[in-house]
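Got a structure here, written out as structure tokens. Questions coming.
Only one protein chain is missing from this complex, and each of the others stays in its spot.
Going by the order they are written in, the chains are A, B and C; count residues from 1 in each one.
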Amino acid sequence: MKTVTVRYFAMFREHAGVDEETLSIDVETAADVFRATRERHGSAEPSGHCKVAINDVMADWDSPVGDGDTVLLFPPVAGG
Amino acid sequence: MKTVTVRYFAMFREHAGVDEETLSIDVETAADVFRATRERHGSAEPSGHCKVAINDVMADWDSPVGDGDTVLLFPPVAGG
Amino acid sequence: MIEMTTSDIHPDDLRKKLFDPGAGAYCGFEGWIRNENEGHEVRRLEYEAYEPLARSEGEAILAEARERFPHLQAHCVHRTGMLEIGECAVWVGVSAPHRDEAFLACRYIIDQLKVRLPIWKKEYYADGHSGWVNCERCAKSA
Partner (left out) sequence: MIEMTTSDIHPDDLRKKLFDPGAGAYCGFEGWIRNENEGHEVRRLEYEAYEPLARSEGEAILAEARERFPHLQAHCVHRTGMLEIGECAVWVGVSAPHRDEAFLACRYIIDQLKVRLPIWKKEYYADGHSGWVNCERCAKSA
């Protein structure tokens, strides 16, 4: 088990009902974190158009997540 | 013979030494006027990149020129 | 440089930063809040950004543009918060020796900003509903 802080943005934040939460979860990658939070909040959102960052650096879904890391979950972006 | 007023612009004006002049010349088309003024002022400028207007309307080199018309001779343009 | 702001964007002041005696061309782009999106009448738009990554990703995009187009000066500003119809949400300005690279660089920057910056917008409709743009599937799962 790892202690991972998850931050939610835009639609994900509204959906989770919190800005961020710290979880004790059994994960290896960013994709594992995404799946865990999806189950936790009952969402069916696929990761395809979403993005992820770990400790304020853009990451891939298969990037490893370590104990104490902060994972940022970004729904599809729409700047400009 | 026709009475034709010719107006010169930019380089053509500097070259002719006048803004405009009225000539009595034997011409059928705008190209004839261009040739006549070229001979008159000793220029070898080809008409390829130049433009012509007759009585303030853009014209082609083979457009007919009538008695009393004003022919405007435009060297290559460079707006902007 | 990229700036994030909650205040009005003033393109005229911003474009002066791009002056360069070797620049013969300036191209500016602005995204304005329009009153309609995909058939819905829009009243206002709320922009949310994750600023640390919006800045670093924005700087990366500007650096890529400068690499592709030498002698480029480029700057952009993105607003966040609530915006009304007609307000400027994003401004991109570039100056370059010639117009071809000015247009291409400006277009490159805005295209990349739109798909890479962690910025989201929520539309508020005339019928009282609201929705996150580009997030139809998210909405369905909510």
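Criterion: a residue touches a chain if its C-beta (ideal position, glycine included) is under 8 Å from a C-beta of that chain, and two chains touch if they have at least 3 such contacts.
Predicted model, so just to flag it, every value in this text is computed and none were measured.
Considering the entire complex, the omitted chain makes contact with B, C. Only one residue from C:P70, C:G86 or C:G128 touches the chain missing from this view: C:G86.
Residues of chain B that touch the chain left out of view are 9-12, 14-15, 43-46, 49, 51, 53, 56, 58, 72, 74-80.
Residues of chain C that touch the chain left out of the display are 10-12, 15, 19, 21-36, 85-86, 88, 95, 97, 99, 102-103, 106-107, 110.
The criterion applied here is as follows: only the chains that are shown with their structure count from here on.
Taking each chain's centre as the mean of its C-alpha atoms, chain A lies 25 Å from chain C.
Distance between chain centres (mean CA atoms), chain A to chain B: 73 Å. Under the contact definition stated at the top, not a single residue of chain C touches 2 or more other chains.
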